[in-house]
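Just one protein chain is left out here, and the rest sit where they should.
Right after this comes subunit A.
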């Protein structure tokens, strides 16, 4: 094994081009487990800790450009306003020690369907900025996950940052596990209201080969909210609409039975989480709307 220590992003890209089999390591919270357990013996480890700008973020007009190695601790403490869904998801990652090291770039690189960041990224809307010596490109989050622990990266590419849409409405994240800390998701659900476009977006974790959106459920809900004038009248969402939305979210799953839970449990739990997160966010949206009217 060889340990490559690029001092800059350019050096990192050059190293990855020269050694396409090199495994990038930043927080190490996935990669080191595989090495410690002898599940993986990469020819090269490509340490990204010395590339300082990977731990920085910029808040722009419409998006946050989040460096691939920004630790979850920073996201949950410093980006709660701009990225509430991702901040909630970050807070459910493992433990303080792990959140101090791990970041979204690692979640995307590993591309496990159980990665906690994925449902939040899918719901908020995001693009992954990847780069190689050949150039840079933005991959829409919907096209990023290509299979179980597979992503759209080419062999010579590295993840530099994620461009995440700033919240324009309430967002929620929900995760099922056996306890509150140190737990890999049995399944997870992210939901974001986007009042500016009058749309709702979702993200499902750990209930399909890849993280997925419940697109049929989104289309149904978008139409139902529009027809009922809900965005304007701020009424409580009709229970039958919430139920139909939950059923469609459950139907969007393609889960397996494994040690953490059965497929039917996952489907059931995703439906419950869909209804709850919809209720929480919608109540928050109505509350905000009411406050605005009251204050005006």
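Just so it is clear, a residue touches a chain if its C-beta (ideal position, glycine included) is under 8 Å from a C-beta of that chain, and two chains touch if they have at least 3 such contacts; residues count from 1.
Criterion: contacts and distances are computed from a predicted model.
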Name under which UniProt lists the unshown chain, selected from "Oxidoreductase", "Carboxypeptidase-like regulatory domain-containing protein", "Glutathione import ATP-binding protein GsiA" or "Phosphate transport system permease protein PstA": "Oxidoreductase"
Which of A:8, A:95, A:178 or A:238 contacts the chain that the document leaves out: A:95
Touching residues on subunit A - with respect to the absent chain: 1-3, 5, 25, 27-29, 31-33, 35-37, 41, 45, 47, 49, 94-98, 100-101, 180-182
